[in-house]
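Complex shown without one protein chain; remaining protein chains in place.
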Amino acid sequence: MSLPLLLGGDLDAFVADAFLVGAALFVVLAIALLYRVVKGPTMQDRVLAVNVLGTNTVVVLALLSVGLGEESLLDVALIYALLNFLMAVAISKFTVDRGGVI
Amino acid sequence: MNEFRAIAIVACVLIGLFFTLVSTVGVLRLPDIYTRAHTASQADTLGAGFALAGVALAIGTDATAVKAVLLLFFMFVTNPTAAHAIARAAHEDGIVPWATEDGAEGAHSGAGAEDSGTVPADSGGDVQ
Partner (left out) sequence: MRQNAGDDDRGNAPAAGRSVLVPVGPSSTLRETIEYVVDSALDSHETGTADAPTDGASEDRSADASGAPDGRSEAVSAGSDEADGTADVDSAHHDSRPVVHFVYVHAPDEFDPADETPELDDAEELLDRVRVWAEEDAGGEDRIEIRTDTVGKDQYLFSPADVAATLIDAARARGAGRIVLDPEYDPGIGAPLLRPLAYELSRDATLSIEEAPVQQRVRRAPLVGRSSARRIGALTGLSFLFYQVLAGAVSPFDLVTGSITAIVVAGTLSRISLSRDPTPTQTPMRLVRFLVYVPYLLWEIVVANLVVAAVILDPRKEIDPTMVRIEPAVYGALPITSLANSITLTPGTLTVRVQGRELLIHTLLPSAREDLFDGSLERGVRFVFYGRRAMRIDSLSDRDVAEIVPSQGNDASGSNGGDGS
C-alpha cells in the first residue's frame, strides 16, 4: 500500500483511493454487525448494534465525501449522526415500561 | 499535499479501522448487553474519532474541515450518551449483568466470553 509513496506517485489520488478502500472496509464491519442486529437476543442488543452500525455509516459517509470529493455528503453525515443518536435514545425511552430514560 | 500529511491521514484511517474492528468484535463476541455497550460506546467512538480526524486532515484548511471537527465532537458527546441510555433501558428492564461463574472472585474460572460468541473469528479475519 505504501508503494505509491515510494514511487512519488500522485499523492492526492492515492489518499482518495485510501479513503475509498477505508470506506469499503468500514462497510464490511457494518455488515458483520448485522449478525447482532438479527440475533439479538434482547431488544437492547439490537438497538446497540444498530447504533454502532449507524456510527459506521456516518464514518463511511465522511470518508466517501473526501474520497469522491462530494462536500455535501459531510452534511448528510452530520444529520445522520443526529438521527442515529435520537433513534437510540428514543427507542431506549419508549420501550421501557416506565419510560424513565432521560 | 505533502507526504507527511498523506501518511498521517492514512495512519488515522487505519487506526480508526482498527478500533472499529475491536468494537465490532466486541459487540459480536462479548456475553451480555452491558459488556457489549462498553465496546459500542468506547472503541467505536475512538475509531470514528480517528477516521474523522483523518477526514479533517484531508480537507485541510478549508471551511468544511470545521464540519468534520464538529462531527467528531458531536460523536464524542452523543455516543456515550446513547450507550448509557441503552444500558439504562436494559437495567430498567431488569436484565441481570453477566458475571463470571463464581461471582466477583472468578476472574480465572475459565467461563470466559467464548461460549456466546460464535462467529467473531471469521468476521474479524476477513477484514485484516
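Each chain gets a letter, A and B, in the order it is written, and its residues are counted from 1.
Following the convention adopted for this analysis, contacts are C-beta pairs under 8 Å (C-beta built on N, C-alpha and C of every residue); 3 or more make two chains touch, one makes a residue touch a chain.
Worth saying up front: this structure is predicted, and the values here are computed from it rather than measured.
By the touch rule set out above, chain B reaches the unshown chain at residues 18-19, 22, 25-26, 29-32, 34-35, 37-39, 41-43, 45-46, 63-64, 66-67, 70, 76-77, 80-81, 83-84, 87-88, 90-100, 103-104, 106-109, 112-114, 124.
Keep this in mind: only the chains that are shown with their structure count from here on.
For the pair chain A and chain B, the distance between C-alpha centroids works out to 11 Å.
Of all residues in chain A, only 1, 5, 11-12, 14-15, 18-19, 22, 25-26, 28-29, 32-33, 35-36, 42, 44-45, 47-49, 51-52, 55-56, 58-59, 62-63, 65-66, 71, 74-75, 77-78, 81-82, 84-85, 88-89, 91-93, 95-98, 100-102 touch chain B in the complex they form. The touching residues of chain B, when paired with chain A in their complex, are 1-3, 6-7, 9-10, 13-14, 16-17, 20-21, 23-24, 27-28, 33, 36-37, 40, 44-45, 47-48, 51-52, 54-55, 58-59, 64, 67-68, 70-71, 74-75, 78-79, 81-83, 85-90, 92-93, 95, 119, 123-124, 126-127.
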